[in-house]
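Shown below is the structure under consideration.
Only a single protein chain was left out; the remaining protein chains are all shown in position.
Then we have chain A:
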């Protein structure tokens, strides 16, 4: 459907910004994501899975990336990694793809409405949360190479 298509486009644009395509001309790189269970924050889960898959495959990447979802509740509080229930109750849901080099923003998408200041606050919270995810990547890779 249209929703899946838009998710595909967002993922594709993020990956294209990060993968060093110059090293593989005339080559198609296809990334297949199969949703096993959806408990909320699906797009950022897909982004994280895509980054780990690209890492595992050994494709040359300029930087790592991760996805963080923020839910803005009606009273203005920011919830990171909302569940499906929290997403339904929220006023706006923002998803950011954040790169590991200087925490730059690769992709931002919003569902619902929020003010510019609120978006900036969500972005700052997401950039802080990205540290945890990058540390998780580092620990996973360390575990793999320790065998």
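The working rule: a contact is a pair of C-beta atoms (placed from the backbone, for glycine too) under 8 Å apart; a residue touches a chain by one contact, two chains touch by 3 or more; residues count from 1.
Note that contacts and distances are computed from a predicted model.
Visitor: Just by its UniProt name, which of "RNA polymerase I and III subunit C", "Cytochrome c oxidase subunit 4", "Exosome complex component RRP40" or "Phospholipid-transporting ATPase" is the chain not shown in this complex?
Guide: "Exosome complex component RRP40"
Visitor: Which is it among A:11, A:46, A:72 or A:99 that touches the chain not included here?
Guide: A:99
Visitor: Return the single residue from A:17, A:33 or A:61 that touches the missing chain.
Guide: Result: among the candidates, A:61 touches the missing chain.
Visitor: By the contact criterion defined above, which parts of chain A meet the unshown chain? Give residue numbers in ascending order.
Guide: 20, 23-27, 55, 57-64, 99-102, 137-138, 141-142, 144-145, 147
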